[in-house]
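A single protein chain has been removed from this complex, and every other one stays in its place.
Moving on, here comes chain A:
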Amino acid sequence: MAWTTPIAVEIN
């Protein structure tokens, strides 16, 4: 896996 901008998406 290559480094990419990390993502955290809130599940409502």
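A few notes on this one:
Criterion: contacts are C-beta pairs under 8 Å (C-beta built on N, C-alpha and C of every residue); 3 or more make two chains touch, one makes a residue touch a chain; residues count from 1.
Rule of thumb we're sticking to: contacts and distances are computed from a predicted model.
The subunit not displayed here is recorded in UniProt as "Pyrroloquinoline quinone biosynthesis peptide chaperone PqqD", chosen from "Alpha-D-ribose 1-methylphosphonate 5-phosphate C-P lyase", "Pyrroloquinoline quinone biosynthesis peptide chaperone PqqD", "Rod shape-determining protein MreD" or "Xanthine dehydrogenase". In the full complex, the hidden chain is touched by chain A at residues 1-11.
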